[in-house]
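What you see is the complex with one protein chain gone and the rest in place.
In order of appearance the chains are A and B, and numbering begins at 1 in each one.
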Amino acid sequence: MLRVVDLIKQYRTGDRALKGVSLDVPDGQVMALIGPSGAGKSTLIRCVNRLVEPTSGQILLNDLPINKLSQAQLRRARRSMGMIFQEYALVERLSVMENVLSGRLGYVGFWRSYTRKFPQSDIDAAFDLLDRVGLADMVDKRADELSGGQRQRVGICRALIQHPELLLVDEPTASLDPKTSRQIMRLICELCKERGLSAIINIHDVMLAQMFAERIVGLRLGEIVYDGPPEGLTAEALTDIYGEEDWTATIRNADEDDGGEEAVDDQDYAAPTPDRDRLAGMT
Amino acid sequence: MPVLQADGRKIWQRRERGKQLAIWGGWLIATAIFVYCWQLISEKTTWFFVLDAHVQAADLAERMVPPKFSYMEQLWQPLWDTINIATLGTLLALVLAVPVAFCAARNTTPSRAFVRPVALFIIVSSRSINSLIWALMLVAIVGPGVFAGVIAIGLRSIGFCAKLLYEAIEEIDETQVEAVTATGASGPQVLSYGIVPQIMPAFAGISVFRWDINIRESTVLGLVGAGGIGLQLNASILSLAWTEVSLILIVIICTVILSEWVSAKVRHAII
Partner (left out) sequence: MAEISLPSRRWKKPPFIKSARLRWALGIGAAVYLALAFGTMEVNWGRVAEGLPRGINFVAAFFPPDFVTRWDEIADGIYESLWMTVTSTVVGIALSIPIGLGAARNLAPRPVYLFCRGILAVSRSFQEIILAIFFVKLFGFGPFAGFVTLSVATIGFYGKLLAEDIEDMDPGQAEAVRATGASWFQWLNYAVQPQVMPRMIGLGLYRFDINFRESAVVGIVGGGGIGATLNTAFDRYEFESAAAILLIIIAIVMAVEYTSGYVRKWVQ
């Protein structure tokens, strides 16, 4: 299980993206992290695998203190944390297979990875995963030839072939259409169930979060303002997270909609623009 | 298809065998060419001198310090000449490059069959011939001095400026040109309202970029007598005044870095 204790992140510009966040994610739980742009969602999940160095606080993955590891130990620890990105972040000029296999980089030596001679077990796993997400005949396509939904599926395979214990998912649907968004979310959640993974899904779309997550954490200005089941997300709770707005339509839609494929375009506020802390996380 | 079936398992390889072999073959040929060229060079090399080079280098370095700063007084004039050669040469090149570029761009050339090949040939010949060679010719023709340097830089830069400019012209958004044409504008009007605004940033960027390169180029023109600080450099080297040489080198580095900084700033402001 993942335990985050009193995590603080202060950027060099002086912005405090996280102001003492504490959080436990038990094994097998799919948790959605919601909040307005700049709330620190991306920073939080990037602190977990230290793509962003936390300023202070503790991160324990199965009692392993992630924040105290040396570089070499950190690389080992990263193997057990799969990450799925907004805008897919596939290496565009590599083939689908190479992208998926890049998830094994933490396990194989440099020379093997350089010559692309991965162990056959890795190749088998890659084929299984690609079959599972329905991309079996795309193996040798270059990543930039794929559509958005297909790319995100490759991204999912890349994360899962690491055999992670935890999935860190950063805005998986931000650049996808509503239908594909649901498919991708469903795929992620199904795969988590199948493999007993826990996941932190950072997501803009409250409805999607309510539909797929077991637990929702609302972040505002670097602080947790809501932590509970999806049903508990009332108008008051949403106001706490996002500020004053008429939330009735959002809540009603979520109640009525049981995941139909012909989704209504209900993502008014889910603008897919990269927010400030995401940009900061990239540097 | 690099995916193979074997014993019921799928095997993946990065490339097909034939392609992989072709790539190895390519590397082999490239290595062979390199080794061959290297051998030819090494035959013509007196290895004794090469092995002795570090001693020479140390000796030279020792003789070059400290730079003779008092010599600076005599460097201001050549430095000013050097900058003038670069600036005036760039201006000359720009004036000449604009018509050449319009003749060379597919979408603006008056005649694809006749004018365009001529323009392209002008561009290639100007680019192929180093400014020092231009200077060599011009010193023979117009005599030594700054004037030859300016023309050499100008002629050398036409090709560079015209090439980048005509590529910019070919990349313009045709719909804007269409829109202006649709208002009933004449040819020159289309040019000034439809095309020129689109290539203006590119033009400014190219000029500054080339100016920066030309500063560097004009530091050596003096070696063949075409004016600028190269003249002093040559004289100091010939008279073995190494402390002067080191000062000149310092001056050149400073000038070049300064001009690079200016050009980067200006390009940044434009774009």
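Keep this in mind: a residue touches a chain if its C-beta (ideal position, glycine included) is under 8 Å from a C-beta of that chain, and two chains touch if they have at least 3 such contacts.
Model, not experiment: these values are computed from the prediction.
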| query | Which residue among A:G20, A:P36 or A:G106 touches the omitted chain? | reply | A:G106
| Among B:V95, B:V124 or B:V196, the residue in touch with the chain that has been omitted | B:V124
| field | Selected residue (touches chain absent from view) among B:L40, B:V95 or B:V196 | value | B:L40
| Residues of chain B in contact with the chain that isn't shown? | 33-34, 37-38, 40-42, 44-46, 49-50, 53, 56-57, 60, 80-81, 84, 87-88, 124-125, 127-130, 132-133, 136-137, 140-143, 145-147, 150, 216-217, 219-220, 223-224, 233, 237, 249, 252-253, 256-257
| field | Residues from chain A at the interface with the omitted partner, ascending | value | 49, 51, 75-79, 81, 83, 85-87, 89-94, 98, 102-107, 110, 113-114, 155, 158, 162, 168, 282-283
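Note that in this section only the chains that are shown with their structure count from here on.
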| message | Need the CA-centroid distance for the pair chain A / chain B, whole Å please. | response | 47
| remark: Interface with chain B, chain A side, in the complex: residues 95, 97-98, 116, 120, 123-124, 126-127, 139-140
| request: Can you check the complex and tell me which residues of chain B touch chain A? | output: 1-3, 9-14
